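For this depiction, one protein chain was excluded, whereas all remaining protein chains were kept in their positions.
Labels run A, B and C following the written order; every chain starts at residue 1.
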Amino acid sequence: MTLTASVVGASGFAGGELLRLLSAHPEFELVQATSREYENRTVGHVHPNLRELDLRFTDPAELDGVDALFAATPHGVSMANVESYLDAADTLIDLSADFRLDSEAAYDEWYDGHTAPEYLERATYALPELGRDGLEGADIVASGGCNATATMLALKPLVDAGLLLPDDRVVADLKVGSSEGGAGGGAASSHPERSGVVRPYAPTGHRHEAEIEAQLGLSLSFTVHAVDMVRGAAATCHTFPTGAVGTVGTADLWSAYRDAYEDEPFVRLVAGGGGVYRYPEPKSVAGTNLAEVGFAADGERVVAFAAIDNVMKGAAGQAVHAANLAFGLEETAGLTQQGLHPVGSP
Amino acid sequence: MTLTASVVGASGFAGGELLRLLSAHPEFELVQATSREYENRTVGHVHPNLRELDLRFTDPAELDGVDALFAATPHGVSMANVESYLDAADTLIDLSADFRLDSEAAYDEWYDGHTAPEYLERATYALPELGRDGLEGADIVASGGCNATATMLALKPLVDAGLLLPDDRVVADLKVGSSEGGAGGGAASSHPERSGVVRPYAPTGHRHEAEIEAQLGLSLSFTVHAVDMVRGAAATCHTFPTGAVGTVGTADLWSAYRDAYEDEPFVRLVAGGGGVYRYPEPKSVAGTNLAEVGFAADGERVVAFAAIDNVMKGAAGQAVHAANLAFGLEETAGLTQQGLHPVGSP
Amino acid sequence: MTLTASVVGASGFAGGELLRLLSAHPEFELVQATSREYENRTVGHVHPNLRELDLRFTDPAELDGVDALFAATPHGVSMANVESYLDAADTLIDLSADFRLDSEAAYDEWYDGHTAPEYLERATYALPELGRDGLEGADIVASGGCNATATMLALKPLVDAGLLLPDDRVVADLKVGSSEGGAGGGAASSHPERSGVVRPYAPTGHRHEAEIEAQLGLSLSFTVHAVDMVRGAAATCHTFPTGAVGTVGTADLWSAYRDAYEDEPFVRLVAGGGGVYRYPEPKSVAGTNLAEVGFAADGERVVAFAAIDNVMKGAAGQAVHAANLAFGLEETAGLTQQGLHPVGSP
Partner (left out) sequence: MTLTASVVGASGFAGGELLRLLSAHPEFELVQATSREYENRTVGHVHPNLRELDLRFTDPAELDGVDALFAATPHGVSMANVESYLDAADTLIDLSADFRLDSEAAYDEWYDGHTAPEYLERATYALPELGRDGLEGADIVASGGCNATATMLALKPLVDAGLLLPDDRVVADLKVGSSEGGAGGGAASSHPERSGVVRPYAPTGHRHEAEIEAQLGLSLSFTVHAVDMVRGAAATCHTFPTGAVGTVGTADLWSAYRDAYEDEPFVRLVAGGGGVYRYPEPKSVAGTNLAEVGFAADGERVVAFAAIDNVMKGAAGQAVHAANLAFGLEETAGLTQQGLHPVGSP
């Protein structure tokens, strides 16, 4: 069986990563990549890692009929085009935030409303480690956001185990790479201004809070910092589990995290031990669909960590994972890339 | 008036920075730099920025008599040698943690005890923005630690203004450069392993907590991450001021921070505004003795930021600042270096 | 058919990369990884990308019998142990310089002699793009060195086309990443000293000159600089082809390079065109076994460029490529990893 796939918004970073994954995927055949700006250029012109690929960008207004259409477009584009996407494809896998929340009211509160609210109910949120219900056969898949993914993977085992309760205090302090700013970027993304930074760029009120609250039932305080790497998102979640004060120990935490993830193909637990790499680090998973997840505890606090490649597990890899599930394929198909060691600032 | 000064432990990073500052200081004359490992080599052999300096490392066992002895040695060396340091110098300015806490009990709790507890009472803690009492004429000055300095500069205005109370929840999430690991380093500090990291290296129980609790009366949760820069420490303090929930606004915060720091020569407030640089960033103060301090508020949380150069305001610059005060000199003498723009990962 | 393979020196960077490649190779089964220092630790303890691998380091003194033994040991170790390696394995693939030159005299001139010169004649040099003669069935394979590989891939088409003659002037200016310094490293490799450098570390007399002269018949001037990346080697070869002065144009060069490499699976030509990526860049091939090769010409000079991942095409990938050829396997088996875009300093 071969399924056809197209990528809309293929000149961006997540779009390029989709091209990388789909062009080597055992079940999908990549048939179209759109880009208004680079129409008729080869995809290798923009993505130098894909020079061998014999494919040119086409006009997003002329979509081929496909089994799966991956939309890697800026916020607002998918909701404006959802009808034509669904005309062209059996399944839309959307990487933007346009279909992640489940009600128009939520978009009114966190964004500037929604222009196609009638489709919200048809959309299935996809962060498979949180649950796979409804993904098989879904016609709109809303792939989880990068910072929310890292945060929720760190916290989910604490919630599942009843250690973390809805009203417990949670602070999520994120450190992310420059690829989150997207291709092009402005002055803040230029190399001289962006190099070597520890830059708080969303100190309060980040929109991913909404996604996390909807999925995990937790209200949390969220702050994002830009640091000097290109790929990667690392979440440090400082939690204060009132029901577990002074009683939760390392063994309980190992138990909670193993219960949550022992069957997950893309989660790797890293918590202590010797050597250089003792806790989750984004560079250990760069280029892969893996998430490293770990924890540490002191008297009244549990610190939960997660590290992902924001372009992979935080975007394109997660979308392909969701598509594998939507079409009933092997979950890990096309997603078995290994990480590198040593590796710099990937 | 010229005062003589020596640096013990001068081949390390803080020691080298002391040489840089003292060799250009208008009131101190640098007369000795010790290093067991590099005895007889020029200081420029180790510190390439100081090649013009006509000075060679000498044996730390043979100390010249000086007005001020700066000790930039690893933990434990100063307490072992305090007597000989005080024999050689009128004033000891110690950059290690050996005299920062005020009781033997505290060293038993946080460290492996103390070998010269009788000197603890004579020592004056120095982070001048917290208070200058007792610094003039002090004979042992315990210069504040880098991560504690960043954290306390962020929080102090909230404490002073009564917004943050002793039992309020405070999470300090630190991001620091590789120079904190010291010269030499091991495998974890090697460039291939250390480049591009977001690495939690002290997830819980960092010793700086003791220093902060002693100085600010706050109990806090402290986690330190290594990130890809050489100089710099950035503290993001997530605070939950129970007495100010829902009432504290940006104007109150500006007022609190201005009250705390308006006369401070080394503090620069940065909170919002437009452009690329809206909050404190270590690279904006690299090479200087400045601290950038700022804040943001949402409903129930105040996020307080501070960024310093850990080798300067977090070590050598702070020590020279303290020495200026101890000897009754102009506070800013020798500490007026400007930052750079653009600058990479300084 | 499955062939068994072992890696001696498996805790180093090239050794770890061999583990990565062999553990996912369709024809080799990885059965042993040795490390004196980390005996009994899992390979994931040292190489965090290989945490899923169920394999522990063993004592290099106790070698399993295998089809292929890959030696990734420091200079001198392979020549001291060649006998036991050949006892254990049908084929030794050596990644060091110990068997790259073909005579004891050459080792006397460029190194400190050779302790097993009787094996030199049995060794086959392997940089497959220079020639595959003798590789099939070889029992000692001397895999080409990283800097020599980049340099020779840039120059070979000019030699083949008769544009560059043996006495023509060639300057090779190399820029390399910190992984070339190996795991561990000393002060010069520590992050604070190694970050942000452009550091000439072998201004003249680099030993790779010998390898290049032996293979290409060119005498060249070779200078190596450390720059801020972890993986990667980029060669800029400034050549002055006396026989082609003023006559050689871009079309001739395209012709020469296409002739040389059109059937090569691991060479990608990149020379001009628009966009950001116009010439070979190491980061475009990081993590892959690809070499990017390109050129530019002015009146009397041809500048030839090549960029590789020194750990892959410059070490482990090249060795696996050679092993594929030695055992008559598909050349590209296990070596089809894709590069990333964007990617930082891989």
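Simple rule for what comes next: a contact is a pair of C-beta atoms (placed from the backbone, for glycine too) under 8 Å apart; a residue touches a chain by one contact, two chains touch by 3 or more.
As the structure is a computational prediction, the values presented were derived from the model and not from experiment.
Of the chains on view, those touched by the hidden chain across the whole complex are A, B, C.
Of the options C:297, C:322 or C:335, the residue whose C-beta touches the omitted chain is C:297.
Among C:96, C:195 or C:337, only C:195 touches the chain left out of the display. Not every partner is drawn; the one left out touches subunit C at residues 169, 171, 173, 175, 187-188, 192-193, 195-201, 203-205, 221, 223, 225, 227-229, 232, 234, 236, 238, 240, 276-283, 296-298, 301, 303, 305, 307, 342-346.
Along subunit A, the points of touch with the absent chain fall at residues 13, 177-179, 181, 183-185, 187, 189-192, 194-196, 228, 230, 344-345. Residues 13, 16-17, 20, 24, 45-52, 177-179, 183, 229-231, 268, 270, 273-277, 281, 284, 286-287, 311, 337-346 of subunit B touch the missing chain (whole complex, contact as defined above).
By our rule, only the chains that are shown with their structure count from here on.
Taking the mean of each chain's C-alpha atoms as its centre, the chain lying closest to the overall protein C-alpha centroid is A. Residue numbering shows that subunit A and subunit B use the same positions for more than half of their mutual interface.
In this assembly, the chain whose C-alpha centre lies farthest from subunit B is C. If you average the Cα atoms of subunit A and of subunit B, the two centres end up 38 Å apart. Contacts with at least two other chains are made by residues 187, 192, 195-196, 228, 344-345 of subunit B.
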